[in-house]
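What follows is a single structure, and I will ask about it in a moment.
With one protein chain withheld, the remaining protein chains of the complex are depicted in position.
Lettered A, B and C in written order, each chain numbered from 1.
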Amino acid sequence: MAALTATRLVFDAAATLAIVFASVMVIHRHPVKSVLALVVSFFALSIAYVLLSAPLIAAVQVIVYAGAILVLFLFVLMLLNVPEEARHGSGRPIHRILSAAAILVFAVFLLSLLRSHGATASPAVGASAGGGADVAAAARLLFSEHLLSFEALSVLLLAALVGAFALARPETQR
Amino acid sequence: MTATDWLITAVRVLAPVLAIMLILPIPMWLERRGAGLIQDRPGPNRVGPFGLLQPLADAVKFFMKEDLIPANTDRLLFVIAPGIALFSALTTFAVIPYGPAVTVGGREIPLVGADVSIGILYLFALTSLSVYGIVLAGWSSNNKFSLIGGIRSGAQIISYELAMTTAAAGVILAAGSFRLTDVVAMQTGTWLGFIPRWNVFPQFLGFAVFYVATFAETNRLPFDLPEAEAELVGGYHTEYSAFKFAMFFMAEYVNMIVASALTVTLFFGGWSLPWYEPHGIGGVIVSALAFFAKTAFFVWVFIWVRWTLPRFRYDQLMRLGWKALLPVALLNLLWVAFLVVKRWLP
Amino acid sequence: MIAGGIPLGDVLLASGALFVIGLVGALLRRNAISIFLSIELMMNAANLTVLGYAASLQNLEGQVVVFFVIAIAAAEAAVGLAIFIALFRHTETIDVNRINLLKW
Partner (left out) sequence: MTPALWIIPALPLAGFLLCLFLGSRSGKSFVSAVGVGSVALATVAAWTRLIPYFSESAAPAVERIAPWISAGNFSVDLSLRLDPLSALMVSFVTFVGFLIHVYSIGYMRHDETDAGYARFFAYMNLFLFAMLTLVLANNFLLMFVGWEGVGLCSYLLIGYYYEKEFAADAGKKAFVVNRIGDFGFLLGMFGVFSLFGTLDFDGVFTRAAADPTRFAPGLTVVCLLLFVGAMGKSAQIPLHVWLPDAMAGPTPVSALIHAATMVTAGVYVVTRCNVLFRLAPEAMFLVSVVGGVTAIFAAIIAIAQTDIKRVLAYSTVSQLGYMFLACGVGAYVAGMFHVLTHAFFKACLFLGSGAVIHALGGEQDVRRMGGLAPRLPVTYRTFLVATLALSGIPPLAGFFSKDAILAAAFAAHRPILFAIGLFTAGLTAFYMFRLVSLTFYGEFRGTPEESKHLHEAPPTMVLPLVVLAFLSAVGGFVGLPEVFGERANRIAAFLAPVIPPVFLPGRETETHHLPVSSEWLLIGVSVAVALAGLLLAWKWYAKENGRPAAKLAASFPALYALVADKFRVDELYDVLFVRPFVWLARMLWKVIDVLLIDGVLNAGAFLVELTGDALRFLQTGNVRNYALTFLLGIVALVLIVFGGM
């Protein structure tokens, strides 16, 4: 077992927070509360990202996920005025049983696999570079080697924008 | 890190926050006196000389009032919302440098809360969180005016954040760094010996877009649609009273100060003065005062504009944001890119 | 063991847990938006894994990949929510159990 450093402590705390609020998100039947729980979870995740020496991703995580995507969810929920989920719906029992079983099997496998891999993973070499250098280096990578993907992504976003606009437009204006 | 280091960091982070909380009554007083001045009436002049103690009296009033939570509200969110608003406003100040590095007892201490490498991104991240305070307040109040105000605010802040971020991207591009101390550093000195190397000169369009967008971000007139009292009673804070209302009220002024400070940092050289090279403790004081003075100026412009311009209609607001500010900000970005490629900047 | 003494095992465990939680939500919730949220959570779990390995292997490519995933998630959210709005206009509900016209 690895030593308990301060950084690890903070990371574990953040991860726990993320997991707890993710659970809240899944369990809570009110969609607005679910979204808010996910905001907290993602915020905790962004702290974890900082500790994994990815400050850029952490900032993007908050700006894009918490600041834009989840706000959008909140908006839609408020606009549609979605009610709380009914306690027992029309789902068939077989679906629930099968789901539970499949999830259980999958979870056991996934966690055991990750655990074994995490234990045997080769230890990292040296300390990570400073945060500032990382941002510039990541940006350089993004704009040189992955430039094509980056540009393709911008096209994708444009397509999504147009698509969302076309889909959400009221029928009468079409 | 030794205990001294921890202490110094704590002071560095807390000092600006405390300073803001302490001077907060000044813009509040200024707003009301300024309104009086602009509207050709005295303004508050009963409590203390020139009504100087009016904010204090207001504060007492807020504390004494009944703290009401209306029925059928979502209590948890209703209570948390003003906290989010104030918290996200206050923490933004942590990365804005307010003076040059000061040497105390052999230690060089930069006068900035936290000199993080992603300073500007951190600011935008927190700004984007501030929308939750207002949206949640609007939603949890269970009141149609509040809900409309909250939704308006959310849409407005997200829309204007695009223009604001794009305008700031020009500065980032010129500085080549997200770090706000670097942004200030690139703006020291002069061109041709008499033009300060402030970003506002090569990037005037960027500054204009950014500053207009901050008005929308802080929900101030002429973009105060979320609380438009003539149509929405009080908007998202219709149901709030007493201390919770005071938190919203304070958040607005803190946001104003932060927006002004950020404008100064990004476009007006931050704490630096064009012909002045700070030395020793005196230099630090002069620089900090310069920063304070510049920020105060923009705070005053906020007040000035509020009492001068009428409110926009919501569709006009959206049209301005998407069809005018955003393209202009992009244009500015192209222009800066051109300058950088031509090596005329920084 | 990676930067600052965080073992890779911790990261993987956390991401695995988040992924399973997302899976539960995606399969058992009936509200379309909640399902969507759960899928976002699963994506973030995957991101966490990638970043964990990136830090462990001192490789920045991981950050780039995560960056792309976030951007794609943004595109997906925009289109997905637009679909929900269009759907809601027709059916007045976003309970996926009641949106089952697409059969036979």
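Here is the rule we go by: a residue touches a chain if its C-beta (ideal position, glycine included) is under 8 Å from a C-beta of that chain, and two chains touch if they have at least 3 such contacts.
Nothing here was measured: the structure is a model prediction, and the numbers come from that model.
Partners of the chain left out, restricted to shown chains and counted across the full complex, are A, C. Of the candidate positions C:26, C:51 or C:79, contact with the hidden chain is made by C:26. When you scan A:13, A:79 or A:102 for touch with the missing chain, the hit is A:102.
Across the interface with the omitted chain, subunit A contributes residues 91, 95, 98-99, 102-103, 105-106, 109, 113.
Contact between subunit C and the unshown chain involves residues 23, 26-27, 30, 35, 96-97, 99-104.
Simple rule for what comes next: only the chains that are shown with their structure count from here on.
Work out the mean CA point of subunit A and of subunit C, and you get 5 Å between them.
The geometric centre of subunit B is 33 Å away from that of subunit C, both derived from CA atoms. Subunit A and subunit B, compared by their mean Cα positions, are separated by 29 Å. Residue positions of subunit A touching 2 or more other chains: 56, 60, 68, 79, 134. Within the complex formed with subunit B, the residues of subunit A that make contact are 32, 36, 39, 55-56, 58-60, 62-63, 66-68, 71, 74-75, 78-79, 130-132, 134-136. Subunit B meets subunit A in the complex at residues 77, 116-118, 121-122, 124-129, 131-132, 135-136, 139, 147, 150-151, 154-155, 158, 161, 177-179. By the touch criterion given at the top, residues 1-25, 27-31, 33-34, 36-38, 40-41, 44, 47-48, 51-52, 54-58, 60-64, 66-68, 70-79, 81-86, 88-89, 94-95, 97-98 of subunit C touch subunit A in their complex.
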